[in-house]
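Reading through the structure tokens given below for one structure.
Excluded from the complex is one protein chain; the other protein chains are retained at their positions.
Moving on to subunit A:
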Amino acid sequence: MLSMSTNNLSYSDQGGTDSAVEVGQETTPTSSNAGAGFGLFSVDFKKNEDLKEMLESNKESLKLEAMKRVVGLIAKGKNASELFPAVVKNVASKNIELKKLVYVYLVRYAEEQQDLALLSISTFQRALKDPNQLIRASALRVLSSIRVPIIVPIMMLAIKEAASDMSPYVRKTSAHAIQKLYSLDQDQKELLIEVIEKLLKDKSTLVAGSVVMAFEEVCPDRIDLIHKNYRKLCNLLVDVEEWGQVVIISMLTRYARTQFTSPWKEDGVFDEHNERAFYESDEEKTRDETEAKPYMMDPDHRLLLRNTKPLLQSRNTAVVMSVAQLYWHLAPKNEVSIVTKSLVRLLRSHREVQYIVLQNIATMSIQRKGMFEPYMKSFYVRSTDATHIKSLKLEILTSLANEANISTILREFQTYVKSQDKQFAAGTIQAIGRCATNISEVTDTCLNGLVLLLSNRDETVVAESVVVIRKLLQIQPTQHSDIIKHMAKLFDNITVPMARASILWLMGEYCERVPKIAPDVLRKMAKSFTSEEDIVKLQIVNLAAKLYLTNSKQTKLLTQYILNLGKYDQNYDIRDRTRFIRQLIVPNDKNGALSKYAHRILLAPKPAPVLESAYKDRDRYQLGTLSHTINTKASGYLELSDWPAVAPDQSVRNVEVIEPEWAPSLGKTGKSKPAKSSDDKFYSDSGEEEEEEEKGSGSSSSEDGSSSSSSSEESGSDAESHVQKNSSQSSEESDKSSSQSEKSSSESDSEKKERKTKTPLQKKTVKPTAKDGYHTIMEHIFNEESWTYVTKNQHTKTIFVNVINQHSVLQTFSYSHWSTLCVSLFTQLCPLSLAFPLQLSGPAFVPEKSHDLLHRMTGKGLSAQYQFPRQPCLYQPTMVSVQISLTNTTDHPLEQIHIGDRSPTGLNIHCFNTIECLEPEASVTVFIGIDFNDSTQAANFQLCTKEDHFSVSIQPAIGELLLPITMTELDFRKLLGMNESSATITMAAENMTSQPISRPVATVANLGMVPSSQDNVHRFAGKTASSGAVVLVTVELRESSTALITINTEKSVMGSMLLRDLKLALAQT
């Protein structure tokens, strides 16, 4: 027994932050636990003994059985800590379920048994290096959940490593671990912020929510960390998992309030109140007002509003609520009402959800009646609603009441008054009272109605009515003597003390209006004084005093009698009051001075009570928060700041060139695709000089990607930056997924010089020779002033610069040389999409096959063919390059051949330069880049000549959307955790024998070979052009000419399509 109770004690101490208050409260449950435990105790003790034996046995099943019982003990809140040594031995078990249960146990008890817990650490450290990402992640989860301060350095190390893991799932886990470590040891804050900063840059939707959560917990004040990631977060938001969305939205709400100016009115919050007072809910006027003053919404502000809007349709109520509060706090007044419908929809969810949503609507409806008025019926009370729901609905209905709808609302209220739920009926009467004061037209009607309620059978209803009538009469004291008389008549039947007290107070206050009745009431009261409740007694004394002052002739004796009764009352207050009143009203020698003022003291005009909503002041808390719900500041509540008077520098959100990337932004190419994750090392290596130049040069993101040319929309803040010299530079903009898309030029001096030398090239016109295909592509690159690259490899740069210098030499470059050069450059300059380098490699095989784009018959003599040269696209890395050969089969020259309209409209094509003239029988080869967005959807566009337009379309095979990469076999295996699709096929005979398997695979898809240690297994790797997702293909040859094709990629749709193509190519036909 003794040990049991100590266990219980130590158990309660673990509460840690629980204070003495709770410990004090705890006595009851503890003792009851102990009591309950007592009977079982001896049994328990034995059980635990045999648990120990089971855990130490050799049989897995026994161990598992034991652990299950241990977990049962934990779940019941029983102490199982003495089993720690036996349990911890099983931490390295092979059985997954056993292992999991041991983890559960460890996390629960490690804090108490720190020394023993350390025994398990090495197991986790080993697991952190496991090739399987899930094992790495779960090891980190458990390691970071063991709250043992001594392992802080180990945790720190593990978190740092996991933060640069290549699996986004592990990175997500590391974001969670940050919070755990921080709550264990706040000294790690600075180091943890570094990790957060790094993870904030992560582009995986999996990580975003978790890292923002960590940010909110560790360093919510470091708003500067958000700037650079703001646009990315906005754009990712729709794809983040629902819980992460809530966290991100609430963080962005705070962010926006510090960074943008008020969209409501120029001078902020003060005016907000004015508006309310002057215009009530008149939205029209508010809008006019705002429009009158020049207000330009920051495009980033707009971006946030636009990207959160679709989330109003989430099934997760927390997401909907968080979007609603975002609109409430950030959107222009006339836009807020788009959240109404969604909020009302939430009212059909669970009771608890309704409760929170109604609270928020209650606050909103005070300021903006117009928002919810059309949905008034949704707030009608149903008899099945819980009491707190009912009173909230009542609250909202009262706030929504106006002259137009009051009769409907009052009729609804009448039914509520009859409700069986008396607390609710009383609330309704108060609500009627509020309506009566707010809307002067119905005051009389309400008053009459309330008077009728005085004859109601139910006491509570009557009492509440009296109280409300009293308040109403106080507001409008004129000509209501009838009502007072009526109440006096009912007085005998009313038993609720508060109601009786109210009537007495009314009598006293307005005794001059009912000169005959008041003394009579006093007479009755004198009789029953001793049996009244205290509050009634106090009012009797008051009434007596007031009557004494106004009508002393009739009431003098009565008053004295009552005062005498009061003098000997049991209650202090009544004795005190009596003494005070007597001194005040009965003149004697000592206090004559005061009694002169007695009339003025007792019968002073009293201010009318203000009947207002309990939710009036709630708007000081951010909507949707816990603080708002409980109407007090919860710990950890982050204040929403007021709008800044002047917007802080907008350019901080511009994203710099973060990684070396070769992004010649040619002409108005429209959207550029996002580059993959940044690499700091690269960045710092690229030299101070360049870095400085880059700082101011990021072009600001502008409106949606639908309008592709936006060079004129550059924000003024960028004007000084030298990049502006290159007008074409500024045409970039961010689209749905590109927050980091802006690439700016950062030429070194030498490059600037180069530009001068190459200027003459621009004037060159295209000659229709076969060779000029290559020429054209060169033109494209060198034509533009703005082609840019950042590289640490000076050597390459020089080569390239030399290449430019010797333009003539270039003409002689053979195609293959050129492509090799491109590839090598690309490899060095290409962004690194993963934590380890994905080397782009040259295509293993370029199929010769060309496809008809435009037949000469349909093209009125212009014929076009296309093929996929499988080169990385020079214009933008996300594009697939397509080689088009144009031939003029007519007998007259064709002029101005160019690309016209395209569909879908968002399609991103890099066009070739207009071919001014194509002579008869001549042909020209041009290159275009198409961003297929990793889908096989056809790119439709118009091929135009001076006279005609021809609609053409290019439908890529799935294999053409890939770019080959090289990697080691080890890396390949590590990455296999992605989605898998596989199929077994029977190989065609010729594929088995005559040629290596790589050939048909390479024909189908643009993949690179990965060296393989096994003869029968062939591996290929590539990445998708648009999103850079890795695609891994394994072909395993088996006996009897079958083969297993496995495709691993997170683009699961692409995976299955590629599998289909590969099956076709390899299988027997």
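In this text, contacts are C-beta pairs under 8 Å (C-beta built on N, C-alpha and C of every residue); 3 or more make two chains touch, one makes a residue touch a chain; residues count from 1.
Everything below uses one rule, namely that contacts and distances are computed from a predicted model.
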{"item": "Options \"AP-3 complex subunit mu-2\", \"Guanine nucleotide-binding protein subunit gamma\", \"Small ribosomal subunit protein uS5m\" or \"Isopropylmalate dehydrogenase-like domain-containing protein\": UniProt name of the undisplayed chain", "value": "\"AP-3 complex subunit mu-2\""}
{"item": "Sole residue of A:195, A:321 or A:943 that reaches the chain not shown, by the stated touch rule", "value": "A:321"}
{"item": "Omitted-chain contact residue, chosen from A:356, A:598 or A:1002", "value": "A:356"}
{"item": "Sole residue of A:335, A:373, A:459 or A:1050 that reaches the chain not shown, by the stated touch rule", "value": "A:1050"}
{"item": "Of A:430, A:627, A:1006 or A:1026, the one touching the omitted chain in the full complex", "value": "A:627"}
